[in-house]
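Missing here is one protein chain; the remaining ones are kept as they sit in the complex.
Residue numbering begins at 1 within each chain, and the chains themselves are lettered A and B in the order written.
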Amino acid sequence: MIQRILINRLLQAVMVAWGVGSLSFVLMRSLPGDMAYRVAAGRYGQDNVSAEAAEWVRQELALDLPAWQAYLHWLLDMLRLDLGVSLISGAPVIDEIKHQLGHSIELAVMAILLAALMAFPLGILSGLRARGWLDRSLLLLSSLLRAQPVFVIGLMLILAFAVYWPLFPVAGFGQGNDWVLPAFSLALALAAVSSRVVRDSTLAVIHSPYYQFARVKGLSEWQTFRQHGLRNLSVPVVAFMGIQLVGLIEGIVMIESLFSWPGIGHGLAHAIFSRDVPMIQGTALMMGLLFVALNTLVDLACYKIDPRGRPE
Amino acid sequence: MIELLEVKSLSVHAGDQCLLEPLSCTLTAARPLTILGQTGAGKSLLAQAIMGLLPQTLRVEGEVRLNGRSLLTLPMQERRALWGRVLAMLPQEPWHALDPVMRSRRQVSEVHQFVLGLEQEAADQQAELDLQHLGLADALEKIPSQLSGGMAQRVAFVAATAAGGSLLLADEPTKGLDYGRRDQVVQLLQRQLTQGALLTITHDIDVARQLGGDLIVMRRGQVMEQGEAEALLADPQSEYTRELLAADPSCWTAPKQSPQVMEPLIRVEGLSQQRGGKMLFEGLSFELCPHQITGIVGDSGCGKSTLGDLLLGNLQPQAGRVTYQRPFARHQLLKLYQDPPAAFAPGVPLQQLLKDLVRLHDLDASRIPALLERLHLNPQLLTRCSHEVSGGELQRIALLRALLMRPVLLFADEPTSRLDPMTGQQIIELLVEVARDYACAVVLVSHDPVLVDKTCHQIIRL
């Protein structure tokens, strides 16, 4: 069963690589001007480009081959993690994205943790007292938050906690508390949805026949909740996390751009803006792989907490 | 005899509406008390009122005394202290009452641990013993979805009584169980009697008969009759009880008429079918003749519906043959469904559906009024949508729709199992008449061997 999860996700990773690789190839071919000159300019600086250097690049990257051969070369290079050099900075793409990936994972993990810390207690409380004042106010808050793009949430946080009350840096990276605002922006967007999922799930669990039966067996309210509530209510919440990951990844692109956080999302937006195809490919690939990796973790967590569907 | 639980003119109300009219009864040790009534008769409210499980929107009046102590006035905390320890309650649908992600052993051992205060290890051992005692050694490490219905019922029984409650309330303990499993549950309940008292709520006359003791018959929240079970069932006083008993297949008296011998419409030879590596049936051979009713019996999952698909020509047999007297059109081989509302397109007036059918096959619409009368249907019903018509009426409309097509085969898949017994009896009687009056073969699938015995000319057991 675990093997099946891993194989499925591995296949998905391959699809991501193929999709990103192909789109990047199309992008590369559709760029105006002579590709070889552009690559050479990226590598050796604008002033050092000679016909010779361009010819050398052309040979190396097989740029004069027919399209289908060039396409195969392109994909093979990607498989070997040879992602080329940035057309802008001239640095190898792999080095740049290695750093970026670390920053993005840091942000993603902090956001998920913060979101869980908010969503679970608040969701459970509003589920236990459904239609009470807490439930109603959280519903309103969640509806308002869900109607904001995540960059607007980030913007509000900046205006409030960096400009009006200068508690945190407006943007950038390097101070100890720099992660707080970007991570909170992402976490608020996540928690706005998942707190409602927790709430609905809690409500369903405490009205389920098995919850009732546990009470009737003689367990106290707290024992019933601990033994039968927590795990059962987590099942749909964790499964839903898989759907929310799309939003998280999209949020990372926005929030990193807004806060100039040196992660993959920022890198991707930047690369697209400056049409730096090797960087586009590298960052999109990492973004996709990060998405697949997080999805795999969600699958494994689902498998761990829900024994249904496992072979006997 | 020690008096355990005394209920005095207990009633349940929702606003102005009375859901359960005043009811009094006494529950004593070693003498079972059974409440018999159809779904929606308000009988489950009684058990919930005794436990203190009713939602707050419902109002309870009257008195419930447990060994002289009045329960209804106790604070919730004290009532909960009785749960499991004194009052045990067997849930309606054990599959849903067991925690779906917890192993059977833990569902029992947590009671020993948290209610009786054992160490976790000792609690686990005790739970293991309890479960083994009921032949559930295999089920220890299983979660509910891996248990059969009967096993789940026994695990729920062990868990419900683990805390030592001597007064057992069983709410529809046989709902959804096959015939054989039902008797096992009754034995389980009788065993409980030796240790305390038993209140059973059921819709099943046989369960009431087997349990004996005292019996209360209810209908729509009203007590129709109350007395000693054996005497009451032998000589019912109220009209309702009489009808209820008469609708039980074992009491049917109509004689079976043998149809005249005719050339078979469908011939089945050496039919075998397996599903998921399991043989459903093997080497099945029989013939279906006009005017003849064929019964198919067997527990759930034995391949009754698969056999239906083979007969209707919707499935190719894996081995053997189904041959038809002449090539019949698909719409002459028809089916009646278990759940009538599920067999009609929703949200469209029934007459529109019939009109669609008449147009499609260029049928003679003037037959409809006669068929309506034949099936005792009010023509007004056809102006409604399927969900606005009662199950029994809709099943008759399904029959009408089938007869309009002049069918050769009518495959009735448990056509009465979702209907109350009186309505079910009417449907079966109509099916018998249809077989007599129209030249079609009727196949009646049922889990009830008695019903099939009483109505069918030939019986196939799977």
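Going forward, contacts are C-beta pairs under 8 Å (C-beta built on N, C-alpha and C of every residue); 3 or more make two chains touch, one makes a residue touch a chain.
Quick note on the criterion: contacts and distances are computed from a predicted model.
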Problem - The complex's invisible chain, by UniProt name, from "Dipeptide transport system permease protein DppC", "Yip1-like protein", "Phenol hydroxylase P1 protein" or "Quinol dehydrogenase ferredoxin subunit NapH" - result: "Dipeptide transport system permease protein DppC"
Practice task
Sort through B:Ala170, B:Leu280, B:Val297 or B:Leu334 and give me the one touching the missing partner chain.
Solution key: B:Leu334
Completion exercise
Among A:Ile124, A:Leu186, A:Val253 or A:Val298, contact with the omitted chain is made only by A:Val253
Exercise for the section: May I ask which residue of A:Leu155, A:Ala204, A:Leu230 or A:Ala301 touches the chain that does not appear here? Expected result: A:Leu155
Problem - Touching residue (missing chain; options B:Gly68, B:Gly180, B:Gly276 or B:Pro346) - result: B:Pro346
Completion exercise
Omitted-chain footprint on subunit B covers residues 312, 314, 329-331, 333-335, 337-339, 342-348, 353, 356-357, 360-361, 398, 401, 405
Fill in the blank from the handout: On subunit A, the omitted chain is touched by residues 12-13, 15-16, 19-20, 23-24, 26-27, 30, 143-144, 146-149, 151-152, 155, 159, 163, 245-246, 249-250, 253-254, 257-258, 268-269, 272-273, 275, 280, 284, 287-288, 291-292
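Methods note: only the chains that are shown with their structure count from here on.
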Completion exercise
In their shared complex, subunit A is touched by residues of subunit B numbered 51, 53, 80, 83-85, 88-89, 91-93, 96-103, 110-111, 114-115, 142-143, 145-146, 156, 159-160, 162-163, 165
Handout entry: subunit B partner contacts - residues on subunit A that touch it in the complex
Key = 208-210, 212-220, 223, 227-228, 231-232, 235, 305-308, 312
